[in-house]
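Please see the structure below; I have some questions.
Every protein chain of the complex appears in place save one, which is left out.
The first chain written gets the first letter, and so on, giving A and B; residue counts start at 1 in each chain.
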Amino acid sequence: MSAARRFILWAQALAAALLLLATTLALAAPLPADEAMVDARLKAISRELRCLVCQNETLADSNAKLAQNLRREVRKLIADGHSDSEVISFLTERYGDFVRYRPPFKPLTWLLWLGPLALFSCGALMLRHIVQRQKQQAAPPPDAATAARIHALLAQQNKDTPA
Amino acid sequence: MSAMLPELGLISLIAAVVLSLLSGALLFSGAALNDSRLMAAARPLAFALSALVLLSFACLTALFLLNDFSVSYVAQHSSTLLPTLYRIAAVWGGHEGSLLLWLLLLCLWTLAVALSSRALDPALLARVIAVMSWIAGSFGLFLLLTSSPFTRLDIPALEGRELNPMLQDPGLVIHPPLLYMGYVGFSVAFAMAIGGLMSGRIDAAWARWSRPWTTFAWVNLTLGIAIGSVWAYYELGWGGWWFWDPVENASFMPWLAGTALMHSLAATDKRGVFKSWTVLLAILTFSLSLLGTFLVRSGVLSSVHAFASDPSRGLFILVLTALVVGASLLLFALKAPALQSHARFEPLSRESLLLANNVLLCVATASVLLGTLYPLMVDALNLGKLSVGPPYFNAVFVPLMLPLLFVLGIGPVTRWKAHALAEITRRLGVVLAVSCLLAVLWVWSVGQMSALSVTGVALALWITLSALLDLASRLRKGQRPALGIWGMHLAHIGVAITVVGITLTSAYESERDVALAPGEHAMLAGYRFTLQSAGPLEGPNYLGEQAHIAVSRDGKAVATLKPEKRVYLSMPGMPMTEAAIHDGALSHVYVALADKIGDTAWGIRLYHKPFIGWIWYGALLMALGGLIAVADRRYRARKRKTQ
Partner (left out) sequence: MKKQWIWALPLAVFVVMVGFFAASLDKDPRELPSQRLDKPAPAFNLPQLANPQASFAPAQMHGQVWLLNVWASWCAACRSEHEIVTQLARHVPIVGLNQQDEAQAARAWLTELGDPYLLSASDDDGRVSIDYGVYGVPETFVIDKQGVIRYRHLGPITRETMQDTLLPLIRKLQA
């Protein structure tokens, strides 16, 4: 067996084990019965959800009728022991991704989520490039007066040379 | 005479538009022909323009004061019951009037530039005034064609529909003017960039001249945003102070870009570097201001800060923005390659660190832009509806700010051209260690430890201590630091204070929804809230209920808070929450009335917000630092002979 295939096999086994572990943990998660805990989770979840009928308010902040209904349903789901992701899929099934203030990571949002990272990388590369180019520039900088003279001469020359 | 006020206002507005479009053309050709008589017209033209717009604005204000409900705009935004102060502020309480305010402030900036720039090259000045006149002219045209505030009703209304109750607040009096002062103020740097590109002369003197204008605009925008944030904090009634709402982002993006511009201008001024970059930033900062106007006024995005919108207006502003920004970016693409910087600097130098600051601020601006526009882009491509909200912006913005804050502690104490790493580490190593230690103690005293809160507080301390150390060492050496230096350090300490506020309030705020009958109490964060009484209340144009809630801590009375619930006569279906806040130096106790339960009990929202006030104190300090820097005598020096 080649090393590459062995590696792939190992990776598959590891992934399967992790999946199994995650499922067991998810199933074994204790049901949150405590009222205060339900409240806290409701607050946390509804802060990341959008009140659909308002201009731009979270479910937690809104007083709209629909928001109150949705909070009630979310609370019920939490009290019944559903996980956060189950609660969110309950809502996205009915209202779509619009309800989530934290957009899901999927092909449509790759640009959204990775854009800032890409911009940052570009910026960092540009910074490095400029700083290094500066370092390599051997000529000593002319002082301000000389620079102005050079400028004037260059401008004159540009004017004189036909395009 | 007063019967003719709307017509007078309209005529002076029309005259202003015609004049500004003509004077732009006149001054551009004057600069192109190098005709000194034409160029000398810049000052009188700016003066006439301001006078006309001011007259128009005064007419509108008078119409509000006189309750002239034959004018549609007045009838929709005022009433006889409205208190006088709000009647004046109501002038900019709607779309039409706020655009007129925008225009007025632009003209006043133009006048200020014309009057205080005798040191500027006449051709450059002519072009600057020309650019600003054309912007004023096109916005005036927009105002006239789509949204004149002077339109008469066919049948005069007997009573006005009154100003939106949400806007009847001191916030309306100062927030929009400051914000617009900032937006519009960036047009000076923009016009300088265009003028500089056209004449091909972008140099240190150009940057030095642009600096105080940019800083002053930035000061206004800083204050405007901070006041808007305070206003939303107490008015919306749920204790939030920043929502990453599109309208907020629309003001935040020019602020971020403007902050980058101030720093880039400093490098161009002192060392003649980053010329094309600075020019681009000057263009982008004002473009983002225009974009903000488009986003807010066109209704393409929905916002918690409700604004009336109208798609036909949206199209007009879009065309306007596209022309102004497109033309200037085209000019940039054609002219910028010829701009060259001659100065050299080492990897560790003030220049490099300012560049790092610019990269981070620009990536932050672009990320906010991406997040704000993403739902719009997805929708435009018919790919569905998305919401991008606080979780996204926090996840993206905070990681970008951390390195920026770190650089902020080093940049101001690093020399231009080159600085030895060993010296920096020797000077600042101890500062860093002390900051971390103090941060751990501080956070420990406030609440549960978390990596993010310690990092935030440590960075804030790092900035503050580094700035104080620099000032101390300058003073010890017997130097008298220039106002620019004082202003810079003060503004940076302001940033640090704001960072502490944001970090600690986000991590340790707490809240409770309770139901209390008179005499009952509830506890939150060690405070005891007792509902003493609740009763009816009568205002000039509203009825309401007011609760008296005694707040105490460890048996000692802290305050009596009086939150209200108001129902304005003009909008009976929409009760307004007036939160009551006790402002302790280290925390706010915030109480808002929800709904009445039964006969005597009330639903009450209690909040404890540690250090939240620091967010705005920091912003005040930033603005103060900016003002002090503007006052630096360097900027008022006579023009140096360049030849």
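The criterion applied here is as follows: a contact is a pair of C-beta atoms (placed from the backbone, for glycine too) under 8 Å apart; a residue touches a chain by one contact, two chains touch by 3 or more.
Note that the structure is a prediction, hence the values are computed from the model and not measured.
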Sole contact to the chain not displayed, among B:L330, B:L421, B:L468 or B:I597: B:L330
Among A:R94, A:R128 or A:R149, the residue in touch with the chain that has been omitted: A:R94
Residue in contact with the excluded chain [from B:V300, B:A343 or B:V407]: B:V300
Touching residues on subunit B - with respect to the absent chain: 276, 280, 283-284, 287, 294, 298-302, 311, 314-315, 318, 321-322, 325-326, 329-330, 332-334, 336-337, 373, 375-377, 379-381, 384-385
Subunit A, residues in touch with the chain not shown (by the definition above): 52-53, 55, 65-66, 69-70, 72-73, 92-96, 98
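By our rule, only the chains that are shown with their structure count from here on.
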Chain centre separation in whole Å, for subunit B relative to subunit A (CA means): 26
Subunit B to subunit A touching residues, read off their complex: 200-201, 203-204, 236, 238, 240, 243, 245-246, 272, 302-306, 342-347, 351-352, 355-356, 359-360, 362-363, 366-367, 370-371, 374, 378, 383-392, 395-396, 400, 594, 642-643
For the subunit A and subunit B complex, residues of the former touching the latter: 47-48, 50, 54-58, 60-61, 63, 96-103, 108-109, 111-113, 115-116, 119-120, 123-124, 126-127, 130-132, 134-135, 137, 140-142, 144, 147-148, 151-152, 155
